[in-house]
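Okay, here's the structure, questions in a sec.
So, chain A:
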Amino acid sequence: MILLFLILIPLVSGLLSFVIQSEQVKSLAIVSSLATMVVSIILAFVFQNETAFLEIPWLQGMGASFALKAGGISIFMALLTGIVYFILFISRLQVKLPNLNRYIGLLLLTQAGLMGVFLAHDFLLFYFFWELALIPMYFLASQWGDENRVKVTFKFFVYTFLGSLFMLAGLIYLYLQANQSFQYEHILAAANQLDASTQQWMFWLVFIAFAIKMPLFPFHTWQPDAYETTETSSTIVLSALMVKMGLFAVIKWLLPLFPEGTAYWSSTVIVLSLIGIIYASLIAFVQKDIKRVIAYSSIAHIALMNLGLFMNTESAIDGVMYQMFNHGITVTGLWLLMSIIENKYKTRNMSQMGGMAKLAPTASIFLVILAFSNVGLPLTHSFIGEFMIFNGIMQSAFDNHILFMVLAGSGIILSAMYMLRLVQKVAYGKVPKQVESYVEAKDISTPEWIGLGLVLLIVIVGGIYPNVFMQVFL
Partner candidate 1 sequence: MELYEIVFWLLSFMTVSCALGVILSKSPVNSVLFLIATFFSLSGHYVLMNAQFLAIVNIIVYAGAIMVLFLFVLMLMNLNKDTEPQKRRLLQAAGLISGGALFLVLIAALRTVSMDAAVIDGSSEIGLLENLGMVLFSDFVLPFELSSVLFLSAMVGAMVIAKKDKLPQKENSTENISNNFKNIR
Partner candidate 2 sequence: MKPLIAAAVFGVLMMFASLNVKEKRNLSNFANILFLILLGINIWEFVEVYKHGASIEAFKGMIIYSPLSVWFNTLIVALSLFYSLYNARGIERVGVHVGEYYSLIFFMLVGAHLLSVYNHVLILFLGIEIISIPQYILAGADKRNLKSSEASLKYFLMGAFSTGITLMGLTLLFGGTGTFELNAMDFSEWNYMMLTGVIFLLISFGFKVSAAPMHIWTPDVYDGAPTAFAGFMATVVKASIFMAFVNIFIHFYELKDVWQALIAIVIVLTLLIGNITAVYQQSVKRMLAYSSIAQSGFMLFAVYASDAIAVKGIVLYAIAYTLATLMLFGVLSHMKDQTYDGFNGLSKKEPFVAFALTIALLSLTGIPLTAGFFAKFYMLQAAFNTGIDYTLYLVLFALLMSTVSVYYYFRLIWAMYFKIGNPILNFEISKAQKAILALGLVLIIVVGIYPDVLFFFL
Partner candidate 3 sequence: MPINYYVFLSLLLFAIGMAGVLVRRNAIIVFMCVELMLNAVNLLMVAFSKYYGMSEAQVFVFFIMVVAAAEVAVGLSIIVMVYRKIHSTDINLLNRLKH
């Protein structure tokens, strides 16, 4: 029952906020997200060893049921969703946007979709939520953000929609193989019985949806534009949570479903991931727009995580799970900072920035720490995750495992290059003359402080004593 709350609270409050016109919608958002977070925390830390399961009859004629199951990674991702949403709402308390109630409503609906994706234990239900998360996102991204947003969002939508349609084809095929049942176990059994060649093409049918969502090189081109143009909250939901759907789906669905297909294609995926790491990092290195730096950095990090998933080692997959959480948290903080910086300098062009360490020392401190968390410096939680992934890569049975490890590891050098460049351009140096007249010298506001503080707390605690979080899924 507690699982249902995770979906119902955001869903109901999301619908409710379309009705509320006044400022109260903010309190509603905070209360709702707080409640969701508390539920997810309870689920994660109190019931951690029990597998929560819920099944409500739904389409019995079709063999689909409203089945939710929380255990391991599902619960961990639900926790991430709960935390990120709370941070999001609390730290953007003072933001002024037109049609705020709709904005918040759509965000909450997206949350419901995300929760559903992470908890669904029925293939059809999973697909439902997969799309449910996408649609409000489309409106969020199209309605609030930069000028270019509508086109960019449209591309994003079409791209991901195409992917999910491929998954739909795979889903129907499996459904028929499983004697018309969508139950996870039945689908799993049916998929495992497929012969190798079928698994090989089925793999791509399903994986392409996830790969676009992640996004994996070369399916990534929607992402930088989308991140650049969307409003910060949407960006956070997109990059901290939505892209995790792809990774999550690989863990929960793809890998167990098609072991032979995975084995057959993993070298291809690995090569793509490795290219993605280096390629995206290099691009991030020369971006002028601060948001695009984070966007490309995100591609590189996701590529590393995807790489870990296809290593077929326990350590890598554990690491990826942890790193998904870490990346979600860190990137949330980074996007918050990017929006603070943008508001301060009224531009996103790095070359017109500088001297933030003087203007807003607290923000700069957060920036530096989160930048280093993004780089994977020890004592931040990203280090633990990346370390485990690297270890997993090293332990894998591939002949070239050392080469993979070195190439993947080059990401840590490149990430330092672009993140430090960002920090230097933004925080250091002097305030450029041309922006001096209108730059706001004020430091971050209290809500932002709370949000970023929470991020920081998780970053550090997760980096020093990771078991606090890792016990949730181990």
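Quick note on selection: all candidates are chains of the complex that A comes from, given by their letters.
The rule we apply is simple: a residue touches a chain if its C-beta (ideal position, glycine included) is under 8 Å from a C-beta of that chain, and two chains touch if they have at least 3 such contacts; residues count from 1.
It should be emphasised that the depicted structure is a prediction, and the values quoted were computed from it without experimental measurement.
Candidate 2 is the one that touches chain A in this complex, out of the options 1, 2 or 3.
Chain A makes touch with candidate 2 in their complex at residues 58-62, 127-128, 130-132, 135, 139, 142-143, 150, 154, 157-158, 161-162, 165-166, 168-169, 172-173, 175-176, 201.
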